[in-house]
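Below is one structure. I have some questions about it.
All protein chains of the complex are present and in place, except for one that has been dropped.
Just so it is clear, A, B and C label the chains in written order, and each chain counts residues from 1 on its own.
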Amino acid sequence: MTLDVGVLGYRFMGRAHANALSRLEMFFPDAPDTNRSVLIGRDESALEAAADRLGFDSTATDWEDTLNKIDVLYNLGPNHVHVEPSIAALEAGVSVLCEKPLAPTFSDATRMAAAARESPATAGIAFNYRFVPAIQYARNLIADGALGTIHHVRARYLQDWLVDPEAPWSWRLDKSLAGSGALGDLGAHSIDLVRFLLGDQVGPIERLSGQLTTFVDERPVPDEDEPRPVTVDDAYSAQVAFASGATGLFEASRFANGHDNDNTVVINGSDGSLRFSLERLNELELLTGEDRGYQTVLVTDSDDPYVEHWWPPGHVLGWEHTFVHENYEFLSAVRDDETFTPDFQDGLAVQRIMDAIQRSDRDGTWIEP
Amino acid sequence: MTLDVGVLGYRFMGRAHANALSRLEMFFPDAPDTNRSVLIGRDESALEAAADRLGFDSTATDWEDTLNKIDVLYNLGPNHVHVEPSIAALEAGVSVLCEKPLAPTFSDATRMAAAARESPATAGIAFNYRFVPAIQYARNLIADGALGTIHHVRARYLQDWLVDPEAPWSWRLDKSLAGSGALGDLGAHSIDLVRFLLGDQVGPIERLSGQLTTFVDERPVPDEDEPRPVTVDDAYSAQVAFASGATGLFEASRFANGHDNDNTVVINGSDGSLRFSLERLNELELLTGEDRGYQTVLVTDSDDPYVEHWWPPGHVLGWEHTFVHENYEFLSAVRDDETFTPDFQDGLAVQRIMDAIQRSDRDGTWIEP
Amino acid sequence: MTLDVGVLGYRFMGRAHANALSRLEMFFPDAPDTNRSVLIGRDESALEAAADRLGFDSTATDWEDTLNKIDVLYNLGPNHVHVEPSIAALEAGVSVLCEKPLAPTFSDATRMAAAARESPATAGIAFNYRFVPAIQYARNLIADGALGTIHHVRARYLQDWLVDPEAPWSWRLDKSLAGSGALGDLGAHSIDLVRFLLGDQVGPIERLSGQLTTFVDERPVPDEDEPRPVTVDDAYSAQVAFASGATGLFEASRFANGHDNDNTVVINGSDGSLRFSLERLNELELLTGEDRGYQTVLVTDSDDPYVEHWWPPGHVLGWEHTFVHENYEFLSAVRDDETFTPDFQDGLAVQRIMDAIQRSDRDGTWIEP
Partner (left out) sequence: MTLDVGVLGYRFMGRAHANALSRLEMFFPDAPDTNRSVLIGRDESALEAAADRLGFDSTATDWEDTLNKIDVLYNLGPNHVHVEPSIAALEAGVSVLCEKPLAPTFSDATRMAAAARESPATAGIAFNYRFVPAIQYARNLIADGALGTIHHVRARYLQDWLVDPEAPWSWRLDKSLAGSGALGDLGAHSIDLVRFLLGDQVGPIERLSGQLTTFVDERPVPDEDEPRPVTVDDAYSAQVAFASGATGLFEASRFANGHDNDNTVVINGSDGSLRFSLERLNELELLTGEDRGYQTVLVTDSDDPYVEHWWPPGHVLGWEHTFVHENYEFLSAVRDDETFTPDFQDGLAVQRIMDAIQRSDRDGTWIEP
């Protein structure tokens, strides 16, 4: 069986997933065969060039026309495009891998999750950082109780591409297109990562307080005279209490000067602690058992998650490998009609927290999500 | 002129300040001469032994009796002992250096600050981390605008001495004696440090949300059958908005496994960023100007604050040196009748924030301090 | 024009280069088109499986038969196989990319370099670490004089896969097959990297002293009763003086417990210093100009070498990307009939130093290479 894949979106995420698809054959020989069947977008000439470069058989400017020709839709468009194509695909029995966050709003996300529940097809959300070997290694350790009772969680995702007030406007800065700013773009990763690593240990978030901040209110648009307003957050933070009694601090910013892509998780438990940063994604700082200090572990041994597919110990992987692992798991689940996580219910759970953070900020109260 | 110093408290802080006093002559020859006149405490035999070891001329078990014999009172007792002796000393014209936090409660702190305002004597609070060379170096850089407009501040003070649920009860865990837990013991340092480094740039905190958590409700008492209740926080966090629009995250814990004394400050501004951790107190991580990454600066050059008094570059200082610098500045101010900061008004400003954090946690709302 | 590529070797290096070839189309669209024409090896069934997985059109067990069918030979076999196939290919006008070290012995390497000089075809040696973005960035800085006069160079390549005395024998431990051990396998990389980064600044090595050490004399062979002797070095070191007056220390080991693949270069100059480690290959530690400490630079900006072909800042690359860059440059040079470096003369220059290190160790004297 060969899966016909349609991909909506041909820029950053389109390239990341096309690359992932193209590498499965060599490194994951038991992955399903795929055709990169159709690349979907609006700008025909850019689309043609991208399809040629990324190895697609055809292009389409109307996603609806593609649903009867594909087995899988990769929905990699801007957030506001996540909703209708994903729902329509699921209703047509086409499996969907949708980029994060699930939707611009909680109500849209709720509709998408409902469509996923009612569809026999597979609905995955592309929280790719679950597929970092060091993260899966950490999760296994935690599941085995290596950290004991969890007391503290900190998840912080720092970037700095908006520090310059003259950095240009983009759809990511518009509430109607993106839903939120740093919160949805970066915070969604943090919230999912904490759920993935610790969900079984700490339970759901029972209470939270959130803060959203916009530092620069409008930004220039290339080739336009007038600036456009920034209607989303440049940064957010939240403090939370989990059902278990653990506490958490979340934060993301696009104004953290000196940090390109610093997605960090820190956990303190009664029996150990760990730290991870995406900018050193092959490493895990880990303190367990009788350790007197954090070990700096290079998670590249052949028995570390996914590593045997690649290179010998110490031959480090890059950011893009997370997409290969994610595509492998998602496509295998589609082929085998098995469960894939993270799914749309996970996406909805993250969106519920994001929504509560926004409400807490607006209302000036603690919120029970 | 020789200043007669009375010191209330002979344990940890008593040793730290006695050591500081004893080192001024060799390393700060222009410091005032001091007599370690009287060591004040309750347990006479322990007191005698301590006075002998720490080089005091005499001992006293009643602090009131000492006020007419000393020029300066170091109030290093438990928090609940900060209040009356400090006020009485100031009323008697005796200068006071009081350990932090200023008092168990905001109302006590208000009384102390009032006494300080009305007294001709000097009233200092022992926020010793202001006197780390790297911190003063950072402050000077910030004052010179090296970081530009400040966007983010994070101040986190992590310890782990309560992770073990069998760790014994102490006065630090009792609300009536200590006022609060991690908040007052560690958070007070964080709040002061941010005020010191950034006060002029970001202005006061205008809005905050706080969370206090107690993980272990009671603890054993040595030689007692019954455990005693823990009535303070084991950990706290707060998110804040400053008048300038900058945002801040504060946190402290006594449950951060793997962290002995990790007092960290991180700042992101439009023109640069910095990071500091007390466990590497000779270092400052600094990004300014055209830097592409954080510099790891060893702040031990002869023109760095206080360093010329000590050793050549790279011959690192320890934690205790912060007390020497602090004592030098405080005693010089007393002798010269000049202003010393941090003073009781600074202590009160910190206490106001601590109080607001407690109220926010209790009420479940954002607070304007 | 499409280049027909034959690849001799289908294990570790075969996979690394096949992967590189397969990724050029998507990420380096101006690279030559290539056919993975023929995969060459001895074990027919393993060869078939590999060719299928790695995307080769055919297989061959006799390399001589392939030379008239290919434009380029990738010689990725064990060191002793580097010699004859490379020479024959060059004599047949087939371009060669040969893995390092060039040959088991200096005399073999001399013959190979002569063949390269006399052939119109391109003869490259696969010192892939020249193609790390951070390394090329460093080289450009050095060429621009950012470090001033060079005083010290340290190049150290540490692995630990032989620490266990029961780790099995392999061809890499046999002098007749490999030529040398850590020296040729790891030291060759170090020596080339220093030549690449600093050759113009420090000139040739004028004097050196070398030391080779074997810690375990024999090792078990799977499915054999008798162990086989280890006839190469487990570790080497060398101290050198360059023509410029700079000094250098080189070292490699397969017994450096805790180090998987730690290829490190450190340089100190009159105006700056830098440090690089392969285990954090996206980073460069750099001190220049008025810096007070090393900057930790993430070399992933769009104007860093090769980065614009990949992902946005902070989306880190892996070890394998060095092969993609190397293949791109090599194949482009073949197509355009332009110079490619590192070439066989570079390989010979490295081999000359390796040979001198071995002679110094044997004779107990300093050597002028």
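The working rule: contacts are C-beta pairs under 8 Å (C-beta built on N, C-alpha and C of every residue); 3 or more make two chains touch, one makes a residue touch a chain.
A quick note: this is a predicted structure, and the numbers were derived from the prediction, not measured.
Engineer: Identify the residue among C:T110, C:S170 or C:S209 that touches the chain left out of the display.
Structural biologist: Touching the chain that is not displayed is residue C:S209.
Engineer: Specify the residue from the set C:Y10, C:F106 or C:Y294 that touches the hidden chain.
Structural biologist: The one listed residue touching the chain not shown is C:Y294.
Engineer: Kindly state which of the options C:S273, C:T296, C:N327 or C:Q358 is in contact with the chain not pictured.
Structural biologist: Missing-chain contact among the listed residues: C:S273.
Engineer: Just to verify: which one of B:D71, B:D192 or B:D262 makes contact with the chain not shown?
Structural biologist: Of these options, the touching residue for the absent chain is B:D262.
Engineer: For subunit B, which residues touch the unseen chain?
Structural biologist: Against the missing chain, subunit B presents residues 12, 15-16, 18-19, 22-23, 25-27, 29, 53-55, 159, 161, 259-262, 278-282, 298, 300, 310-321.
Engineer: Across the whole complex, list the residues on subunit A that are touched by the chain not included here.
Structural biologist: 283, 286-287, 291-298, 301
Engineer: In the complete complex, the non-displayed chain touches which residues of subunit C?
Structural biologist: 151-152, 154, 158, 160, 163, 209, 211, 213, 215, 235, 237-239, 241, 245, 247, 249, 251, 253, 255-259, 268-273, 287, 291, 293-294, 364-366
The working rule: only the chains that are shown with their structure count from here on.
Engineer: For the sequence-identical pair subunit A and subunit B, what is the superposition rotation angle on Cα atoms, to the nearest 5 degrees?
Structural biologist: 180
Engineer: How big is the gap, in whole Å, between where the Cα atoms of subunit B centre and where those of subunit C centre?
Structural biologist: The mean C-alpha positions of subunit B and subunit C differ by 55 Å.
Engineer: Could you work out how far the Cα centre of subunit A sits from that of subunit C, in whole Å?
Structural biologist: So the centroids are 36 Å from each other.
Engineer: Identify all positions of subunit A at which a residue touches two or more other chains, and write them in rising order.
Structural biologist: Residues 259.
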